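Apart from one protein chain that is not included, each protein chain of the complex appears where it belongs.
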Amino acid sequence: MNMRLYLLSKFSQAVVTIFIVLIINFFLFRVMPGDPVRVLIRSPRISAETLARLRERFGLDESLLTQFWVYLRDLFTLDLGSSFNYRQPVLDVILERVPATLLLVGTATLLSIVLGISLGVLLAWKRGTRIDVGGLALSLILYAMPTFWVGIIMLMVFAVYWNIFPLWGMGVPGAIYQTFWAELLSRLHHLFLPVLTFTLILVGEYALIMRSSLLEVLHEDYMLTARAKGVSATELLRRHALPNALLPMVTLIAINLGFIIGGAIQIETVFSWPGLGRLMFSALTDRDYPVLQGLFLFITICVILANLGADIIYRYIDPRVKA
Amino acid sequence: MPSSVYSKDNLRLLKKNLRSFWDIYRQNTMGLIGLCILCFFTLLAFLGPRLVDVTTYVVDGVTQTMHPPVSGYWLGTDNLGRDILAGVVIGTQVSLLVGVAAATISMTIGTVIGIVAGFYGKLADKLLMRFTDVFLVIPWLPLVLAMAALLGPSLGNIIFVIGITSWAGTARIIRSQTLSVKERPYVERARAIGSSGTHIMLRHILPNVFPLIYANTILVAAIAILSETTLSFLGMGDPTRISWGMMLHYAYEMGAVISRAWWWLLPPGICVVLVVLGFTFIGFALDEVLNPKLRRRDR
Amino acid sequence: MDINNRGDEQLELLKVSNLEVHFAARQGFLSSLLNKQPKQVRAVDGLDFSIRKGEILCLAGESGSGKTTTGKAILRLVEPTGGEVCFKGEDVIAFNRQRLRRFRQEAQIIFQDPYESLNPRQTVFSTVAEPLEVNRICKNNEQIEERVIEALTDAGLSNPQELFLRYPHELSGGQRQRLAIAGALVVKPDFIMADEPVSMLDLSIRAGILKLMVDLRDQKGISYLFITHDLSLAWLVSDRIAIMYLGKIVELGSADTVIRQPLHPYTRALVSVIPVLKRVMPSDKKLLQGETPDPVNIPTGCRFHPRCPEAQSRCREEEPLYREVMPGHYGACHFI
Partner (left out) sequence: MSLLEVENLTTYYKLKEGYVRACENVNLKLEKGEALGLVGESASGKTTAALSLVKLLPDNAEVRAGKISIEGRDISRAMEDELRRIRWKEIAIIFQGAMNALNPVRRVGDQIVEALRIHEKMPEKEACLRTAELFEQVEIDPDRVREYPHEFSGGMRQRVMIAMAVACNPKIVIGDEPTTALDVMVQAQVLQLLEKLRRELQMGMILITHDLSVVGETCDRVAVMYAGRIVETGPTEKVFENPAHPYTRALIAAFPNIEGKRYLAQSIPGNPPNLLNPPAGCRFHERCSQIIGPCSEKDPTAVEVSTGHMASCHLLGRL
């Protein structure tokens, strides 16, 4: 299959997936038990008159198909409705929070990928030794810990007992910084604990995946060929084992994005980080359904696009699938 | 005349299979540790309420609130004066229940979809796999949170939501294994002796996919327990049942962090980690024991 | 043990005429949308041969020649896209489900790799008993057990009852292949298609399995379609040999004449590389250049012409007829 065809097919697959997500998103908030208006308005004491008026306003008296059509039409004009809480269009509310989440998730993901891969390589290379057993146990324990719990413990140790890091937020509220450096320092100060927690949570899984991926490669016949050629141990790892072992990581990291989002919700909640995750949590507790619905869609589409990106990258870096 | 193999030898075969399984399994240190941990918590779930005075998990207005561990209240008390040890013991049941029940739901859906897609192929495969892919890429926690919020907080709903959102990975794995088993010559032989599709699925595909199902289900159970904890912590838990996640939820909400009430935060969390580790260890061990990689041919 | 040519009884058990198996080459969903003509893989492209009762016919050729597909098409494990298969005078292709089930008791199959052709989670007993259970051949369990013991004994496994509860991985390579044979014998077939039955076995075990197969022919009159890439093996066990190249038979004749007086240039080349336990100077071999092409792009005219040392312009344009060159000896080449 040539490249253009491949891209086209992957792209159309992503479009189909997004469409299915749209349908799920639509029905999830309509077919669930309970009157949608009641759910949407969340006021139990509401007169039948108001209810009918609201129904009309939200178009809920139309047929499901018409409603779906309206929903699609609104989506195409990027209209995700407006938030009950913030009295703003949902899209604005969401976009406002994106930078904070990007900063947190981006830093932590990069750090954990680098650390996780290095740790995984180390464990695979020292397989069977005490380093391997210890590292394996550590990775598994990190993998088994609830994200929010690690965050809480971090907070208690670093922010309460030792008081060296702030308890919450992205910066001191209302503070006006004298210099750029002072601001940067303060931001980093606030960023440290959430990123550390996030990295700890992610690093275990990446290390485990990398370890098993590399172990598999180390047993391949071509590794024996390379050794027979007199290639030195470090070159063996760098030029023969790693390029093969890293390939599956690309897809795995993309698939893992959904899991990372879950982690972001918990960490932003615990550290009161003003990002998408925290927004989701507050939308949940406040029953702000338009925001919830919009967020769900936004995040899912981001993940689907990231997966599409990974597919394309994979195509470029693995010579075997190129034809 | 030889007596029938069917009646009496099935038992012998079962014994033989179990023994050979155990012979390999017990060499796996990780698996043994996992088994010990799980045995401990299972016993705790069943016998705990008799060993520990769980009636101390009440608001009696007498017990001191937020008290560090002392004799009688070995793990201290919470903001309402309830005994944390008793809470942890009661919570075991909920966690194990959620793990086992949600994993069962997830396994059933995943196995059926995986085998049907793999065995029948063609259009059924394409449709089912597209559907599976959607569940695989949808960020899992937002979906679960949304569903849990809409369904309302109850233990049954939590199990249901976790179960029907976590099968996609299983389905993928089962499908690819089914595809590979389907191409083996013994399936072709079965066809050549006139077996029907159902017969082939039950006698040849399923037994060879089962090891993966076991290992995978156990790993999903671990994830389900983590999920329940997370959901409860985020306030989507069942307020009428006490679980480790609910305890952490209350602890966090009631300011245990600021009050330095480590005895309230650590025990439920450690229990979660241990149980999840136990399941994960067993899952990894089963994966190793039941799917031995082919040994090298010529030594 | 001497092997005499058999199959002189003129009873034709199986007759294949103009058998064709074409596949559509795998293709993505999108390219089919873009209306690209799917490429045809002409795995088997018009075969004629017959097997007499008690005869061993060998189908030999390199990988990609379509020999295995032919075998499977005869048993309808792969659906033929054209031609006829007659078994005991009945048209196999027209069989309905019930008749097909019965046919599959009469015609059995043995696979190449005894490590792969046995279900690793099935005991010896249930492997052999399965065909009986599936087809409900026996009235009761005692009868099943009797038949299983009989089949295992016939396959040369002594003390069969001790093996009942063993799994394939607890057996040696030779035992496994005997078990596979027992699984075929248990339904008392008239015809067995054996697909490279010994190619995965060590030389010292091989002879025993071959001997067993020939003995079964002598005692029970079972006919074989023996598929192999190894011409010396073909010569050793079979009555007649058919040489396949890219989905067609290029030569067919009695084992001795095909090996000792090969007519077709391809057969001659194959025979010249049959190993002998002697030092051979490399120049003595008529080595063909290149490798067998992909059955998707079959050359025009004689499909062997690009590699044929004797090819002429006629070969490029005209496909040679498959014809009886001498009594009982068929070939497809313009120059024989």
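Here the chain labels run A, B and C in written order, and each chain numbers its own residues starting at 1.
In this text, contacts are C-beta pairs under 8 Å (C-beta built on N, C-alpha and C of every residue); 3 or more make two chains touch, one makes a residue touch a chain.
Everything quoted here is computed from the prediction, not taken from an experiment.
Enquirer: Out of C:77, C:93, C:137 or C:274, which residue would touch the omitted chain in the full complex?
Expert: C:274
Enquirer: Hey, which of A:122, A:141, A:160 or A:231 is the one touching the hidden chain?
Expert: A:231
Enquirer: Given the contact definition stated above, which residue among C:233, C:250, C:263 or C:332 touches the chain not shown here?
Expert: Final answer for the missing-chain contact: C:233.
Enquirer: Would you write out the residues of subunit A that touch the absent chain, in ascending order?
Expert: Contact residues on subunit A toward the absent chain are 128, 220-222, 224-232, 239-240, 243-244, 247, 318-320.
Enquirer: Contacts of subunit C with the missing chain: which residues?
Expert: On the side of subunit C, residues 1-3, 62-63, 172-174, 202-211, 214, 229-233, 235-237, 255-256, 259-260, 269-271, 273-280, 282, 285, 287-289, 291-292 touch the unshown chain.
We adopt the following convention: only the chains that are shown with their structure count from here on.
Enquirer: Which chain has its C-alpha centroid farthest away from the centroid of subunit B?
Expert: Using the mean of the C-alpha atoms as each chain's centre, the farthest one from subunit B is C.
Enquirer: Taking contacts as defined above, which has more of them, B-C or A-B?
Expert: A-B
Enquirer: Select the chain whose centre, defined as the mean of its C-alpha atoms, is least distant from the mean of all protein C-alpha atoms.
Expert: B
Enquirer: Return the distance between the CA-based centres of subunit A and subunit C, expressed in whole Å.
Expert: 55
Enquirer: For subunit B versus subunit C, what separation do you get between their C-alpha means, in angstrom?
Expert: It comes to 49 Å between the two C-alpha centres.
Enquirer: Distance from the CA centroid of subunit A to that of subunit B, rounded to the nearest Å?
Expert: Chain centres of subunit A and subunit B, defined by C-alpha means, are spaced 23 Å apart.
Enquirer: Can you check the complex and tell me which residues of subunit B touch subunit A?
Expert: Counting only subunit B, the residues touching subunit A are 130-131, 133-134, 136-143, 145-147, 149-152, 222, 226, 229-230, 233-236, 245, 248, 252, 257-258, 260, 262, 265-266, 269, 272-273, 276-277, 280-281.
Enquirer: Touching subunit B in the complex: which residues of subunit C?
Expert: 29, 75, 77, 100-101, 104-105, 108-109, 111-113, 116-123, 125, 130-131, 134-135, 141-142, 145-146, 149, 161, 164-165, 180, 183, 187
Enquirer: Mind pulling up the subunit B residues that touch subunit C in the complex?
Expert: The contact residues of subunit B facing subunit C are 1-2, 4-6, 9, 12-13, 16, 126, 184-186, 188-196, 199, 203-204, 207-208.
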